[in-house]
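Left out: one protein chain. Kept in place: all the others.
Per-chain numbering from 1; labels A, B, C, D and E assigned in written order.
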Amino acid sequence: MSLTKNLRLVMNKSNGLRQLSTSIDTNYNFKTLKVTAPSEYVFHVEFNRPERRNAMNPTFFAELRKCFEQLKYDQDCRAVLVSGKGKGFTAGLDLTELSQMASMDIEDVGRKGFQFQRVIEDYQTSLTSIEKCHKPVIALIHGHCIGGGIDLITACDIRYCSKNAWFSVREVDVGLAADIGTLQRFPKITGNDSLVRELVYTARNFTPDEALKLGLISHISEDESALINKGLETAKIIASKSPIAVQGSKINLVFARDNKVEDSLKFVSAWNGGMLQSEDLIKSAMASMSKEEATFSKL
Amino acid sequence: MSLTKNLRLVMNKSNGLRQLSTSIDTNYNFKTLKVTAPSEYVFHVEFNRPERRNAMNPTFFAELRKCFEQLKYDQDCRAVLVSGKGKGFTAGLDLTELSQMASMDIEDVGRKGFQFQRVIEDYQTSLTSIEKCHKPVIALIHGHCIGGGIDLITACDIRYCSKNAWFSVREVDVGLAADIGTLQRFPKITGNDSLVRELVYTARNFTPDEALKLGLISHISEDESALINKGLETAKIIASKSPIAVQGSKINLVFARDNKVEDSLKFVSAWNGGMLQSEDLIKSAMASMSKEEATFSKL
Amino acid sequence: MSLTKNLRLVMNKSNGLRQLSTSIDTNYNFKTLKVTAPSEYVFHVEFNRPERRNAMNPTFFAELRKCFEQLKYDQDCRAVLVSGKGKGFTAGLDLTELSQMASMDIEDVGRKGFQFQRVIEDYQTSLTSIEKCHKPVIALIHGHCIGGGIDLITACDIRYCSKNAWFSVREVDVGLAADIGTLQRFPKITGNDSLVRELVYTARNFTPDEALKLGLISHISEDESALINKGLETAKIIASKSPIAVQGSKINLVFARDNKVEDSLKFVSAWNGGMLQSEDLIKSAMASMSKEEATFSKL
Amino acid sequence: MSLTKNLRLVMNKSNGLRQLSTSIDTNYNFKTLKVTAPSEYVFHVEFNRPERRNAMNPTFFAELRKCFEQLKYDQDCRAVLVSGKGKGFTAGLDLTELSQMASMDIEDVGRKGFQFQRVIEDYQTSLTSIEKCHKPVIALIHGHCIGGGIDLITACDIRYCSKNAWFSVREVDVGLAADIGTLQRFPKITGNDSLVRELVYTARNFTPDEALKLGLISHISEDESALINKGLETAKIIASKSPIAVQGSKINLVFARDNKVEDSLKFVSAWNGGMLQSEDLIKSAMASMSKEEATFSKL
Amino acid sequence: MSLTKNLRLVMNKSNGLRQLSTSIDTNYNFKTLKVTAPSEYVFHVEFNRPERRNAMNPTFFAELRKCFEQLKYDQDCRAVLVSGKGKGFTAGLDLTELSQMASMDIEDVGRKGFQFQRVIEDYQTSLTSIEKCHKPVIALIHGHCIGGGIDLITACDIRYCSKNAWFSVREVDVGLAADIGTLQRFPKITGNDSLVRELVYTARNFTPDEALKLGLISHISEDESALINKGLETAKIIASKSPIAVQGSKINLVFARDNKVEDSLKFVSAWNGGMLQSEDLIKSAMASMSKEEATFSKL
Partner (left out) sequence: MSLTKNLRLVMNKSNGLRQLSTSIDTNYNFKTLKVTAPSEYVFHVEFNRPERRNAMNPTFFAELRKCFEQLKYDQDCRAVLVSGKGKGFTAGLDLTELSQMASMDIEDVGRKGFQFQRVIEDYQTSLTSIEKCHKPVIALIHGHCIGGGIDLITACDIRYCSKNAWFSVREVDVGLAADIGTLQRFPKITGNDSLVRELVYTARNFTPDEALKLGLISHISEDESALINKGLETAKIIASKSPIAVQGSKINLVFARDNKVEDSLKFVSAWNGGMLQSEDLIKSAMASMSKEEATFSKL
């Protein structure tokens, strides 16, 4: 396009686009997370405090957010697996921590309230970073998935578990209303509100079978190893697709959950006005005709 | 806090807080409802017109509203069971009544319309009082649950039924679009919109099994007696938990159903800014560490 | 009402109401659709390009819209069946077409974007005409139901399929985010968001059994013939009911999906302020008492 | 309509419609309010604690709610004036009261929070009863209108003031965020958000001229007597119009404020489907043609 | 892009994009409207029933819709003027017509209600077509602008009037709540809700000065001729700008009115993802640097 070329001559193109956006680190060295790439374009984020049953502490929340804010724009990532190292997925928020919050050394109720809201907002932002990450995130749950763990997995896209998994919306048992996602997302991704509320109000454990019938998960694997394999398999398929198509789908699914059908239709129309002009469409169409697999550029 | 004390000296504390809020009766003597307390903190509201198959008449709607507006603030109540005396849950709105409305002695269509809207609004407010009651409400359905009965149970938190239960969204069969909750809540608490609409448009009966698969109920008991026991068991568990936690959960679940995830997260953050400062948190934490059961103050 | 009569004398009533509203054709001759009336008040719309596997082309979208905009007000129609002629329901959007769009002869990205949005808006409006049609629409799916087919059936009221049906949210495989309804409606009518997203991101085929568990369909028939019979049976029941009641129910269900419960309750109250004055209410009440079937005037 | 007649024969019409809806008292004897009817169909509600500068206490809130819930359905009322007796409109919430709340004798922050929310909800419901009253409410402000007074007038339909009026969003000065309507309604009914926020954050007084430019009021009268006359004049005009039209307009304006244009258009369509069949339309049309004034039946 | 070229070889490009979208007539011959093009890219739509004071009848509504649905996609149009021929803008809905609707020959209230809703929906769709037209629409009001005229101008983008203009929200005087836009849009585009409601409830006339202070209009011209000139001047400026920029602005302003700020920001981000790649950006930038006027391709 000659217009562009002319334009380039007119001005000195001293600093490129990269500088336009806030720069993002791309190292994945964390204390509480282990991040690997088991397959091309597939990342695996493991909760890495098995000695504490992967309990969620401040460092965990801060690192989880940093990790997913990086993955959002990491061109080498097209799908993400999330699982826990050790005996289970996560034991949820540390009681230790909760107690510290409760005994925080501020006298005034109002000022303490502001501090609590700040912490809650931090944790919410951390879990929501999974939802805001453009790439599909698959939670692979084995063993215990308790309290904050439910908040976390309801912010993921896909949920599989192994037979030995068990779940509990535990917050009521520690004296509070769940405040980092469960009450907000759990009923919207499942199909039996009566059961959801029973689980919330009683804080009782529930099994993979119940979770499957409820619609919380969509697959039960025999054991942890099969679970990882199943997750990886799905992730690989996703990673083989046009990233324009997959990430656009996630962004639109999230928008549609919170908006009227009509507004969501307007949104996807604005979205696809540009995106249908991507080469991925043509590559996909040709691959489909020739029965060969397409290779998509990085996004 | 000495500030408070100083303040008290400054002014005469003639009338206490009770006067600040509209006073609420706390008697539970009703014509169409029987209210008992089968266990500490558990209330049981029974529809008490078995000779009329617990059909919903004006008195019923007025009393139901009064009952749940009282239960909302009754410190002795932490969970509520709802069931029907006699052969079934409820036969829904009286045809007699509906006919009277249709033959109301007002000539002008506009004025009649205002009257109808007033009645509809009254009935809606009655059923919505279940949702606005802070305490979890468990509907226990045996026998028939028809028309207005569906409107009613969809406003409850949890739904169990016995094997002999049967359901019908009957309004189409009496010539109207359901207007006191079914069309508004039924699809939002279940997981198969195709079935919901079939049931609405055909007004056909459906069984506990279908209701379970649909996600309308979460448990089927063998018979009515087992049903009451199961309901009571769940209610007792709920009643043993921190009322701050349980009631906060309900309030947040209801808010979240009608709002975007992001706004609901803001709401629960504002909520917990204060509520995390409750003693229930600490009591729960200590109970959890000591494996003993906590006792929570009235709320 | 003498007022009305007086009024008539005052003015010349030259042109009747029909002229007030935009006139609607009522012929159902289409190239890509075959429209029949298998039973009183029941219409059957068949996709009629079996040689192209009922792929959705521009003519199809235009005719589908015209068809359902007519059915919306056609007094002889109270329920609609939708199915595909030939080996399956529909193969979705033509790849041919998609490729043409991608290779459209407009240089400027912005102008091309406007064109794309126009096409998307056209197609969205076409499918949404099913939702805006006041009469319940039953999708009967046999064989393949792919891509645009999913967009289409999620805009219908009720979904049945035969054992040989198979489904695929195929858009990711052709390089785009689904933009004519699937991402917007699919998660709202089903009960397992994890599975919905897996299906969207992987574009894999899924079976009637999966669709049933997911809550996408509500009945599986043995074969295509049984499927048509089952659909017809349901349609006949619907057609026998008060059209005021059935159509009011659909309009309110659609409104309720996109609005808060409280606003939807206000809407149905405004709606029924007038509609409860319909003769259908009285006819239904009398029929119910006399156990005879009511006959309802055209609507 | 013979159908209706037949129906009446079939059943015994023992209890009429009045019984269907919760009965409403229609006495207007209050301690803190003086209610008169200065003209046919026009009510005047005066705040009647001049010795306390009409400060809003619990009795006031309870009575205000009762008053407007009655006016909502009182067929003799078509427009309402609201003003304060004595030197000004209202001094807002009593500091006394606020202090009592702050020093309420409950130890636990969570339980105290529930109590506070209950009081806030009571007061909100009280002011919102003005908005929910179907009849237009005209606030006539002279002298001071402070704190809770702003909350109150923003819930009214029309606001006039006299030259000696002065206003203040005072809540920040008593240490809290306004919680019974000002923060929620003030910016939505005016035209300068910058000024609104300045007034909220500084709690400074502002004048009729500022209020007029801001769009808070729509008329300034010379003195209190002229103000009452002006209000009465407007109220009489309103009372002379079709109550179907006026009250329908208010209900639709309130709905529209909180909803999208498209949804509000759907709502008014549902509304007018019935209301256009009122005799008021014909009466109005005939009156308009004959240049005579119409007389409308009670509503 | 060679991919595109390859693709073209693979398939036969028999029918172009034009066929993809529902075809739009582009003749502007109407009975009730006169359409001219006073300047390049500027259209002028005049209401052309001066002998009936431009009263809005069914033909008018149908033609207005057709006109603006054409203008939406007409590449020769970038801005639209709307005015009335003869003594004023429009007298609003014909009383004749309204009376006919009221005396429509359908007995059943429910069925009549459906008919009314259909007419209301038709008229709403007609006026909303102005809002959905991508091009800015400037209403130029002289003389009377009554009832439906207010509904109409509130759906326009910009409103100017001449000194002799006068306005009236007249619906209450004809016995109904305004149902084709005024109650829904009027308060959202102005800055004094108190005045808006006074005008709605009293149906009184108001002047250009009041309209200006209210924020309904943004300019008063000396007379009709100056008004047309002023409108044309603004329209020419708009027509000289990038159509990508102008039309994108309108689409985003309309979306933003009905959505939360955060969602509207997401929408414009999706929109500009494609639109920032338009040549108009570069042309504008270069024109801005060179102080020469840019010429933009048709859109």
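Throughout what follows, a residue touches a chain if its C-beta (ideal position, glycine included) is under 8 Å from a C-beta of that chain, and two chains touch if they have at least 3 such contacts.
Bear in mind that the values here come from a model prediction, so they are computed numbers and not experimental data.
Set against the missing chain, the residues E:39, E:125 or E:252 yield one that touches it, E:252.
The chain not shown here touches subunit A at positions 4, 7-8, 10-11, 13, 15-17, 19-22, 58, 62, 65, 73, 96-97, 99-105, 107-111, 113-115, 118-119, 122, 244, 247, 274-275, 277-280, 297-299. Residues touching the missing chain, restricted to subunit D, are 95, 98-99, 101-103, 107, 109, 112-114, 116-117, 120-121, 124, 128, 171-181, 183-185, 187-188, 190-195, 197-198, 200-204, 215, 257-259 (touch as defined at the top).
By the touch rule set out above, subunit E reaches the unshown chain at residues 1, 79, 136, 157-160, 188-192, 215-218, 234, 237-238, 241-242, 244-246, 248-253, 256-257, 260-262, 264-265, 268-278, 280-285, 288-289.
We adopt the following convention: only the chains that are shown with their structure count from here on.
For the pairs A-C and A-E, the larger set of C-beta contacts lies at A-C.
Note: centroid distance subunit A to subunit E, computed from Cα atoms, is 43 Å. Distance between subunit A and subunit B, defined via averaged C-alpha coordinates, is recorded as 34 Å.
Looking at subunit D, one finds that residues 1, 4, 7, 10, 109, 244, 260, 262, 270-271, 273-275, 277-280, 282-283, 285, 289 touch two or more other chains.
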